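Only one protein chain is missing; all other protein chains are in place.
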Amino acid sequence: MTETATRPATALERTNRQTLGWAALGLLLAALLVVPIVVGDEFVYHIFITICLFAALSTAWNIVGGYAGQLSLGHAIFYGIGAYAGVILVNMGVSPWFGMFVGAGVAVVAAVVVSYPCFRLHGPFFALATIAFLEVFRVLALHFRDLTGGATGLMIPLKIGWEWMVFRERLPALLIAFGMLLVCLAVAWAIRSRRLGFQLVATRERESAARAAGVATVRVRLIAVSVSAALSAMVGTFHAMYLTYIEPASMFSLQLSIQIAMFALIGGIGTIWGPLLGAVLLVPITEFARGALGAEAIGLHGFVYGLVLMLVVLFMPDGIMGVLSRFSGARKAQDGGDEGHIAAASPSRTPPEIGKPVLKVENLEKHFGGLHVTNDVSFTLREGEILGLIGPNGAGKTTLFNMISGFLAPDGGSVSVLGRDGTWHSPSDPGEYAALGVGRTFQIVQPFAAMSVEENIMVGAFHRFHAVADAREAARQTAHRMGLGRYLEDEASSLTIGGLKRLEVARVMAMEPRVLLLDEVMAGINRADVRRAVDLMLSIRETGVSIIAIEHVMQAVMALSDRVIVLNSGEIIAEGDPKEVVRDPQVIEAYLGKEFADA
Amino acid sequence: MRLSSILATTATAALIAGPLAAEVKFGALYPFSGQLALLGEESARGVELAVEEVNANGGVQGEEVVLVRGDAVDNNQAIGEARRLISRENVVAILGTYSSSRSIAASQVAELSGIPYFELGAVADEVTGRDLQYLFRTNPTAEDMGRMSIQMIVDRIAPVIGKDPSEVRVGVIHEDSSYGTSVAGHQERFGEEAGLEIVTVQGYPASTVDMSSLVLDLQGREVDVVMQTSYQNDSVLFLQQANEAGFKPSAIIGGGGGYSMVPTAEAVGTDVIEGVFDVDFTQYTVDPSYAPGMEDFVATYREKYGEEPRSGHSLNNYVGAMAIFGALDEADGFEPDTILAAVEAVDIPEGETAAGYGVKFGDQNQNERAKMMGMQWQDGRLVTVYPEEAATSEMKIGE
Partner (left out) sequence: MQTFLQIIANGLMLGGLFAIVAVGLTLIFGIVKVVNFAHGEFLMVGMYATYLLTTGLGVHPYATAIAVVPILFVLGALTQRFLIQPLMNARDEHIQIFATVGLSTALINLALLLFGADIANTPNYQLRSQVEIGPVRLLQGQLWVFLAAILLVTGLQLFLKRTNIGRAIRATAQNRAAARLMGINDRFVYILTFGIGAACVGLGSALIAPLYPSSPTIGTYFVLIAFVVVVLGGLGSIPGAFFGALLIGLVDALSGFYIGSDLREAVVFGIFLVILILKPSGLFGTRMSLSHVSP
């Protein structure tokens, strides 16, 4: 670690870097347009059109594959739909400029139908499902000859002109391809830098944490898939006009799907400009390799291609963007202990009046197989109250939390939350709980690892704000309150365990919850941090928030709680003032064994 | 490597034939890499041999023919390479392409650029069915293949098995890409016109690993004649599984691809493939008096590449290229319109090319004299049995 690498980048440096980045990007994009015009060679035009095309497809793919983290290897479905829609309509005398949108519409429908059931699947399963869908589409395109022309494919009449997207000279085709690339980049950029982008990345990183933060994970993914499919289809329409001839084998092709994903991977998966860089670098190399090696011996070029792919994956797993950010001296996490200070009110102040009930749990039941994990649990939480939830390991505390935050459906009983409108609601999923102002943390911290601390908190803040600037402002305020102010720019994964726990709370606090469910935020942190955490919770409560806290750290429970519930084997065995509860023989028995209680 | 050695040989040839004034470039657009590379390369060899022969005899219009390769590995690439050949290499015409889909894509580019495109090997109907002005095709098509296989049934097979054509039950199976689908479509159409009873037409993916259900289906339908248009893997699979299921139709007529290749026969065994028919481009067992120059071609091929031709693709590409070069030699200059006029005037009668069929461009610039050949596996060899004038052996049925 060199001196410069560890030194936190100053704001000025950062701005300089940003300007430099934008300038480089502008130059690159300009070159895509200018080089072929200056060279004026048809083949160079073709190469650059191909670059634009693949960069556009790959950028569109990245919205699903990168931002949303759903590895689609069936994106050729949408590309193919766009191509077929365009060609079929052209043959009916409809301009591809219109057909493009028809294709996009059909692709969106297909995307929703294909993806919705598949979102339950993750990683390789999602990828396999998309491959299977692609195969089905290909076979259907072969089978329904009346519509698609079957295996022999479809051609477009060579009607020249802008109206038909077919040209004798190459410049207009380049302009269209370039324009599509710009549209794709603009959409990708807009998504990534807005609320939707944050929510997508959060969903990708930690789905349950995102749901707890009020992100409608299925909805945002469906939006991502729809946008991505529509863009892919539009590019498909253009490419069909450019090819003038389409067939199922080349349109609904697994190889094409893999290639699209590959450009994004090599450029930098999940980054805005990565797919563009991947295509700019790889398309010419592929062309060159084919020219240099293709004629040498059958298979040599493919062999080298495969080898290069493996090497890239092994040595640049974060793609070109990863290498670039390493070069530009990426900020390094500074691990100076938890020096952050909590701008909390001193705990000595008298607690505010405990008000009316805000959350009612009635006769809750849950079985896991033969195990009765929650047995007739009922309690009420009041406004501004801190309720401690304690009990030995396996008592069913976290299960209870999962049921009162919508992550688990109870087998019996009910949970009702008082809405801001003053009426009682019975929410059923994390989104509804979040909407009613119930926020939770997780026992095992769930940071969005690929995001900065600030962005992590913003995910929570987006629950209240639509605009990025507002969410950022709210996140900053929350961060300062939580003593995370100086880590705003750091990657979440670089925080210490105490920092992560505070981040977990900060993310929820940014949602401004009315009921806060804290799952062991003090476990595993040092004494100083425990004290700070206690202060923190008291200061939160002062704002009128009700808290239920699962805790093992007894000293904290005693200091904090207005009331304590003791859970053992799924049942409430004691409830009341903390000092009295700890003297209850049943509680002692549950914790320390029978002999101890009798003694 | 290979290209430079060609250049070297052409240079030597030029020395012998006297100095050639200038060079004229032609594009050779074939799939040289990827899945179709084997037969793409085989096709290109035919063109290479034609170029050598032409240069050894003084070139075209006294100019040395230089061949520039383009690799049409997929449709997008076919377009790119066509562009490169036209704009960078300034070729006067493009020869190609073996694969129909590449041909369709690339020839649209040539059409828009106003450069002549000569298709020497792709069979799909769509290649010439598009009213293109600059595209010419010398080789026989899917339609010819379909027609020929039906003619064989009506003319020869039906009489021998003692049935009226209307009683002959025909099953058509084909791999489901463009190639198999279009041939099968013609077989169905011509078959119905000829009054045959087409009992089923079924496609399947060429990569399949099991055809037993298809065999059982054909067996259940009591098919007399099976026509299969296929690649190699599926030809082997069908012949083996039909044999193992005890399915013995009166005739199996294969279409090109796997049926013309010796490794197929080796894979299924000569006893299994004995008597199986094959309709394809002219192969090397055609009557030499019907295909003058074919034996010389094989000899030159062997000398140059050190092996036997792997299929008839090289021969057919050679014949097409020779016809084109011959026509251009008569013309004056290489302007596209000059080339068009020269090629439109070509009139080579049947029996005067190394592939047997003649060359004359008719409707849609398709060589209307192009013909497929009817062949049969006999004693481990593929021999030509149909039509009469090209046959080297008698057709054997039901022995």
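The first chain written gets the first letter, and so on, giving A and B; residue counts start at 1 in each chain.
One rule holds for everything that comes next: a contact is a pair of C-beta atoms (placed from the backbone, for glycine too) under 8 Å apart; a residue touches a chain by one contact, two chains touch by 3 or more.
Source: prediction; values computed, not measured.
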- Query: If the hidden chain were put back, which of A:N91, A:N375 or A:Q443 would touch it?
  - Reply: A:Q443
- Message: Out of A:I63, A:V106, A:A229 or A:I269, which residue would touch the omitted chain in the full complex?
- Response: A:I269
- Item | Selected from B:E89, B:D217, B:D329 or B:E368 as touching the chain missing from the view | B:D217
- Touching the absent chain in the whole complex: find that residue among A:V112, A:V136, A:L175 or A:I588. A:V136
- From A:G26, A:G40, A:G306 or A:G412, residue that would touch the chain that is not displayed: A:G306
- In the complete complex, which positions of chain A touch the hidden chain? 65, 71, 117-118, 120-125, 127-129, 131-133, 135-136, 139-140, 142-143, 207-208, 258, 261-262, 265, 269-270, 297-303, 305-310, 313-314, 317-318, 398, 402, 407-408, 442-444, 446, 449-450
- Chain not shown, touching residues in chain B: 35, 37-38, 173, 176, 202-205, 207-214, 216-217, 219-220, 232-233, 236-237, 240, 244-246, 261, 263-264, 266-267, 310
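We take it that only the chains that are shown with their structure count from here on.
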- Centroid distance [mean C-alpha coordinates] between chain B and chain A, Å: 54
- Where on chain A is chain B touching in the complex? 41-43, 45-47, 50, 142, 150-153, 155, 158, 160, 166-168, 170, 239, 242-245, 247, 249-250, 287, 290-291, 294-296, 298-299, 301-302
- Task: Note which residues of chain B are touching chain A in the complex, please.
- Result: 1-3, 32-34, 37-38, 41, 69, 71, 73-77, 79-80, 83-84, 86-88, 101, 104-105, 108, 111-113, 124-126, 130, 176-182, 203
